[in-house]
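Removed from the display is one protein chain of the complex; every other protein chain stays in position.
On to chain A.
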């Protein structure tokens, strides 16, 4: 009996369906209630047991996993010599001292725009990648994908491949199943713990923190972070898996909205495959059947458990393992590869109409991709330029506003400012503060005698420090309100000599009578 399809529109997983005419017998089965049972709007979750597969995309996925995990676990252990004044860790987010170290780059809090720029680049980069090659982020680089993939390998390692795992799932709890589960979850936990542990290494000197961590003397926040990340990795990577992608994650909604008919996505070429039939049937009736032999391998290998032959859908993370599986089958049955393939919807239409598809590089070069690439490159170039030309000497000036100015008994006018001299070098420097463009003005600070007031003053600023000074500027009688500037110049001969920064500010004076 052919089951009815009671929820053709309502099933969340199947929206955006392209190939509506997929064979209902093999299509993902919506829960089909008996006629008098209560109607359930929810589909019960079934565990996905993806099958092992080898192929070019699988190998690429291995590569991405190795590279990304290698970067994640390894980066904090890279050392970088910064001399005696700064930590030796190559990548370090030093929250306590509000510094961000990345190889030779040291970011101060006021330079946070570099981080903002990187985040914008990451965003635009995601648009760029999505518009060019679809949901490649989802399929290859997203942490959820990478760790799920890793945990699936653990499954295979402990429990065996798809069929063995399905059997084990159904088997009653016995000694062997218990042992296997215990073994598997232990490996999950070790990986999760390592994952949480790697994260905190980015925030403190890694070797010291490791020692402190095991000695029990690390900060409570370190233990809490490791505990939380271990828990979430164990839970999300070990058990939630594709449900994170389908139900929890906002990216699929956003990414699918960014796809258009010119984006490369994993597509089943239904005009070539349908109607599907087994090899035997096809041999009997060669003209009646398409290329799809209905072997279900594409479903078996899918890490989110979808059937790509139902068309583009939110559950598809475009990891292309189904392409590997299908290509292998097509080779075995002696049909051309590419029944399931990366293709743009536009090309699908061309191909379905009997034309040749365009080469891949041409599909990548559509205007939308180029615009994103242009914006992304421009921001990147801007950041690099800013990074290359930024000064390691800085000055911020904040005028006192209460009172804005002070009339002295001899008629001269005094303003006061909070001036910060920033030395962003890893060594102490002599810095000279000067007044620019305020005639006859002199200044003193509250750590010196008033009668030593002069047009310039010099202070030693310690390494990596913004030295705050309260500066009184006094200008002769008759000075009117005007703009002027402070300039700081590093006097240090060896490093960044003559480097300077200036800051415009305002001098307030009484209204002339």
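The working rule: contacts are C-beta pairs under 8 Å (C-beta built on N, C-alpha and C of every residue); 3 or more make two chains touch, one makes a residue touch a chain; residues count from 1.
The definition used in the following text is that contacts and distances are computed from a predicted model.
Q: What name does the UniProt record list for the absent chain among "Acyl carrier protein", "NitT/TauT family transport system substrate-binding protein", "Cbb3-type cytochrome c oxidase subunit" or "YCII-related domain-containing protein"?
A: "Cbb3-type cytochrome c oxidase subunit"
Q: Pick from A:416, A:442 or A:505: which residue touches the chain that isn't shown?
A: That would be A:416, which touches the missing chain.
Q: Taking the full complex into account, find the residue in A:118, A:240 or A:406 that is in contact with the omitted chain.
A: A:406
Q: Can you tell me which of A:332, A:446 or A:460 touches the chain that was removed from the display?
A: With A:332, A:446 or A:460 as choices, the missing chain is touched by A:446.
Q: If the hidden chain were put back, which residues of chain A would touch it?
A: 36-39, 400-403, 406-411, 414, 416, 446, 472, 477
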